[in-house]
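Here is the structure we will look at.
Yeah, one chain of the complex is gone here, protein chain that is, but the others are all in their spots.
Then we have subunit A:
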Amino acid sequence: MESIDTFTLLPLEMNPSTKEITANPANAALEKELAALNALHRGLLNAGTPNGVPPPPVPVNPTRSAQIGKLRESGNNEFRKGNHAEAVKLYGLAIGMALGRPHWEPSGLVREEVSGLLSNRAQANMAQQNWAEGAVDAEASVEMKKADNSKGWWRRGKCLLEMGRLEEAEVWVSQGLEFGAAEPDLVQLKSDIEKRKAKTL
């Protein structure tokens, strides 16, 4: 980095109508950076805050949270009624909405929402015996929230067991036990996996 008083002038150009910034000539890093910049700029414009600067992370705009909550509720209702495919769709919409939050809103909140929704979608997928999708959803849910997410750990473990990937399932469940201290469901699943393993050997 140069000293505080100098900088490198980059060959940047602005499209007067779309306000997109482009570089000429460009290299890969610069192009990537400008793409991120243009995306952020669009996001800022869409946010429509009074003086054009993003608001502080808290408090959060409640409309989106309410919409996500509503979608989750209707997903839960469909699941209870047994329309599992419909529930998967609704949860998917809610996940898309949670991930579509403006990027300056608290990431912890996004983690919380997305992890819960993905875990629910995993369950809906499992109810339809879509083990592969269920496993992926549960994995993503755990990735978002490792501690206190024993349901997520259990669901992926179960899916892997159902698909016959016993080795993976065992590793996964023992990892889960490290995070979610001796959850009875997980312990039960672990012994199931061991039984299956003993049978196949």
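Couple of notes before you dig in:
Everything below uses one rule, namely that contacts are C-beta pairs under 8 Å (C-beta built on N, C-alpha and C of every residue); 3 or more make two chains touch, one makes a residue touch a chain; residues count from 1.
Everything that follows uses one rule, which is that contacts and distances are computed from a predicted model.
One chain of the assembly is not displayed; among "Translational initiation factor 2 beta", "Cytochrome c oxidase subunit 4, mitochondrial", "tRNA pseudouridine(55) synthase" or "Translocation protein-like protein sec66", its UniProt protein name is "Translocation protein-like protein sec66".
Set against the missing chain, the residues A:93, A:110, A:127 or A:166 yield one that touches it, A:110. Listed for subunit A, the residues touching the missing chain in the whole complex are 1-4, 7-10, 12, 14, 16, 19, 21, 29-30, 33-34, 36-37, 40-41, 44-45, 51-57, 99, 101, 103-107, 110-111, 114, 130-133, 135-137, 139-140, 143-144, 163-164.
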